[in-house]
Every structure is written in structure tokens, then in C-alpha cells.
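Note that this is a trimmed complex: some chains were dropped, and none of the rest were shifted.
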């Protein structure tokens, strides 16, 4: 049961077989608050792997599927069929399952980016889901309590009009060509056929973009991008330098890199307005700097003294000083989506990454790729 | 199902009714890896609260109990009765339930400190559990991956012979007399009848002690303590200054405080040996400093480059740079205890806090209280 005594939502999973990282994360996120029970899966496109993975997870034999189409058909016909599905496949296998399950009336939780092409993204957004099935895009960093709090502080005017936005997501795991030495996660991420037109920009740049968007509420007008592939033989970008212009005049920079040696997952957001500034890093996510112009910097803590607004405190589980992390932020999206599925969650629904956010993320990717090809020409998101 | 496909262990809970912090934490920890299913509870000594809390958690009506004795009797008689129980009551209600469930052949997961008196602790350790029922004491900080790694590094000699151990656990929530203004958690923690002879020393000092003990493997010979109660009218200590002498000659200091303004849960351990030093803080637990004498400090990361030994990596869930926290460490104890319950876990069993650790923790409390009363006289743990 969930903490509120509600029965668990029956969940299926597409992708996430043995050895897959993000599927495992989704399963933990689904369990943490007790809102879901995994009962079915099409866990791999490889039938043997699908079977073995399903058995390892204790699924009933008749609910281990080797194709998501079959799963959608059979589960939607069962009285105890899945109510929701998690899609945790490589980018090019987001669109198909998402459409299929939405059209089958099954709620969809989908990893980011939304699809591998902008065309697919827009097509997906145009679908009319059966029975009002809902959609969640797991831009998981939006689930961090202090990210929510930052959003609220900006919305309520504590920073004044925003002027400068600096966001970055450096990693170093692709410093060498691990995609050629059997690292599965690296293989598809560096393969245009499976990832789409963007490499680092699709994998992590889009997270950074979404974070800045979510927190500031600013709409991007145009980008000027310089995408580079540093590792020999790599087709997709592994370093992303972008200038941003926002509607209303704010300016920004976005840096994403998979070759910045010494950085693991250094997602960082800094926002400066006419009255104040905010700085947050996901590798120590329980703290956030807040400065009012002319006063000392304050270190806000998750759940600490000045927290307590509804949007941020609704996802604080333990007292400040006890760290929460990536999995809790992820679980918050799952938990709040469960509330929406159950027909509630009106207060949190606007906070959950949506199909529209997914389409915008794809526009950001495509505009950046186009700008970079045009030698950095300022490119509007609305023009791609 | 658990990630390994094993069926869930049926779990009961004593304490942890609506509004209780630590019961909620235990429930999350039990769910995170999918190893347990909460099916019964005696969630409060107040019958109405017990009923309401049980319903809120979705327990079946006939498995909501108002006394733990009744729960033990009824559940052990059911074919689908609970296999394990979590005891999350104030200190003085640890002994009774723990004895009762162990004698009923039900595995026990108990919050710390073990009991409210040393006598009770020793009595509990002397019990012969029915059917070999197991016991876990939730000294949760031992579940952090880097804490495990520190232990291994020391054991394998990377620091050389240990000389100096500095451990501290400062908080500030009892800076003023919140126990007089309705804060339930503060009420029983500052009440000798419910907490026992120690205040801060029992609540957090014992965590600090256990952490140092777990990581260094050093046995404490004697303590010289100066316990103080700073807040007017408070009967139990809220600040703890202790000198430590370990067998073999190492020396240490332990500071625990509930009145150190600006500290939330600042548990910190620093260990120095003839060859190297380690420094770790729980408020940013995914990082640990390691210095080999004469070389630059290294920042080890959870799951990062030099991690990977069995004991530490077995509880790393996500890639380095993505923070894990308090709940994951707690869940690791639950998960590994589940392995033990299922008859495995031989590799991890020695890492799990035991009844013997609980007795030693009580000896530490009692020796410290005695030393403080004797104006700091060096007091051996074996003499209390």
C-alpha cells in the first residue's frame, strides 16, 4: 500500500532488462513511496533477455512479454491489467510504445528525451489518449525539493526580474571511446540511429535546458550553439557550448559535456535577477545558495528554516541535515503522478514534466544542432 | 517482488503511527528494494491512534493491533503471519517488543539505542530466540557505501595503525526547550523515564560511537566524559564532550550536541593512522577524503574510481555523481537483513549491527554517564 493507504497502481515496464541502469532506477522510484507494483514487462527487445529479466524480477510467466505491442494488447484486455507503464528504452524506442500505450488507455511514464526526432515528438503530442490516459516525462531533476523551491522563489519575485541564467551539466565518462569497448549505455547514446541528431545535447543538455526552464519559467527565444565531437570517430557531439536568449531579455549559457575529466554528474544551475541570486548543484542537492543583493549569502537547506512552502515541502521526506538524493527526486515524480492517476494531485500536476515539455526539449535539441551547423547562427526554437 | 525475484517478507511494525518520523523512515527503507510488505501493525499505544494509523496505511482491519503482545500472538499463529517486525518506539519500549517477537520466532528490526537500561540490553542479548529468529539494530549510518569502504580500507591496512579518531554529531534542534511546547519527539527524548539515563548521548552520541567503532574496528577501553544540560529545566544532557582511549593506544574525542546552532545532522568521522587519513560527513555522504601521508588529498566518491570492493559496492545503486542519501543507507540495512532472513547474506551479515553492538552501545552510554558524574574519571566500558 502507499503511505496514504491507497492500493498500489499496477505497473508495466518496457525496457529495463538485466544490466540496464535507468530501468532499475525507475523501479526503485516506483516502490519508494509504495504507490506502484510492477506486474508486467517487455523488458528487452531480445526475447531471451526479456524472459530472463522478467523471471529475475519475479513477474508471473504470462506477464513476461517480448514485444510492447503484445503487452499493450494483452494487458489492456485483462481485468487486472497494468494501469501504467514505464518506458525506459533508448530514445528511438520511446515514440512507438508511448503512442501504443496512450492509445490503449494506459498511463505512460517515459524517460527523456521524449523521442529521437522532433517529428515524432510532435506526432506524439497530437495523439488523443484513450480514456484520458496521462503522460509523465521523467525530467527527474525537477523532483528535487530545492529545485521546486527555487522555482517558487523566482515565481514569487524574490529574485526580481531575471537577467542571467547559467546552467551546465559536465560529465567525463565518454572521455575515451568506451562505445567501442562494449559499454552498452555508451553504444546507443553515441549512435545517431538510436539517439537521434544529438549526443550530449540530447542525453544531458536537454536535462540542463529543462531544469533552467522549469526553475526560471523563462521561454527561450533563440540559441547560438557550438557542438563538438572530440573523441575520434564519434558521430555525435560530446561537448555542447550554447548561448541562450530568453524572451523578455534575459541571457544565458548552457554547457554540457561528456569529456570534462573530473566531473561525474555536475549539473549546476545559477540564476541572477535584479534583486537576488540562486545557485544549486545536483551533486550536493540538499543545499542551495540564495543571496539578496547587498546581504550575505544564505545557505538554504532542504526542509530547513525558510522552506515550507507547499510545492517544495510536499516532497521532503526526512529532516534537514539528513541527505536525500537522486532516487528520492525521481520517486517524487512517480508519487505525484500516482496522485494524478488516482484523480487528484491538482496542486502538483502543473509541476510534472509533460508532453509539451518533451516537445520543447526536442525543439531545443534541433535548434541547437541547426545553429551549430550554421556556424552559430542565432536560431529560434519556433523556427525548427 | 524484490529485485532478485524473491517474494516479499511479511512485515509488522510496532510504533510508527501517524506523525512519527522514524517509523515512516523504516517503511520507506523496507520498500525501496522491494524486499518487504507491511501487513500488520501495533502502531501506537493509543488505541485510537493505532486504528487510525493502520487504516491510513491500508492495513487489513484484523491486522491492526493495539498491543504488540497481541500482535505477536496472533501473527505467529497465522499461516500468513508476519515474518519480521520493525520496532520504532521510544527507547523504553524496545525491550518488551524485542523479547516478545524474538521469543515468538519473528525476526526483529529495532531502532537504536537497544534499550533504555543496560540491564535490559544484557537481558535481551541473553534470550534464545525461537527458530533462530534474527536481530537487526538500525545504526543506519553503517549502511552508507563510503562508510563501508572506510571500514575496509582501514581493515586492509591502508591507513596503517590507527592513532587518532575524531567523531562528532552536532545538531541544534534542542537549542530551546521545544519539549515544553508540544514537540513529541523532543518530549520523550528529554525524559529520563522514556529515554533512559542519557539524552544527547543516547540519541546521537551512540550513533557517533557506533560509527567510529564500525569503521575503525577499535575497541574502546575507557571514556572520560563531561555531559552538560544547557537548557534550563532539561533533565538529560544536551551536550556531550568525551575523551576516548582505545585498546592498542589510539585516542579520540567524541562530541555530540543538540544545542550547536547551525548544525542540522552534522555527523562527521575523521580517522588518522600512521600512513593515512580518512574524513567523512553524513550531510554530503557521497564523498570521502583520503590522504596518504605526503601525497595530495583525494576525494573518493561513492561508486567512483577506486570503489568497487565487494563490501562497499554491494550497496551502490546508481552511478557516482548522482547522490544517494540517508534513506538508501537505511534501506541497505533492510535489504541485507532480508538476505539474511532468507538464509543467505553470509558476506554481509557481519556488517549488520547486532545485539552485541547494542549492548556495547548501552555500555558506552552508561560508562559516559558514570564518568561524568565522577567528574570525568576515566571509566572502562567493562566496568559498568
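In this document, chain identifiers A and B correspond to the written order of the chains, with residue numbering beginning at 1 in each.
The working rule: a residue touches a chain if its C-beta (ideal position, glycine included) is under 8 Å from a C-beta of that chain, and two chains touch if they have at least 3 such contacts.
What you are looking at is a predicted structure, and each value in this text was computed from that prediction instead of being measured.
Undergrad: 2 identical chains shown; how many in the complete assembly?
TA: 4
Keep in mind that, in the parts below, only the chains that are shown with their structure count from here on.
Undergrad: What is the distance, in whole Å, between the centres of subunit A and subunit B, each centre taken as the mean of its C-alpha atoms?
TA: Computed value for the inter-centroid distance: 34 Å.
Undergrad: Could you pull out which subunit B residues touch subunit A in their complex?
TA: Those residues of subunit B that touch subunit A are 1-7, 21, 24-25, 27-28, 31-34, 38, 55-59, 171, 263-266, 282-286, 301, 304, 317-328.
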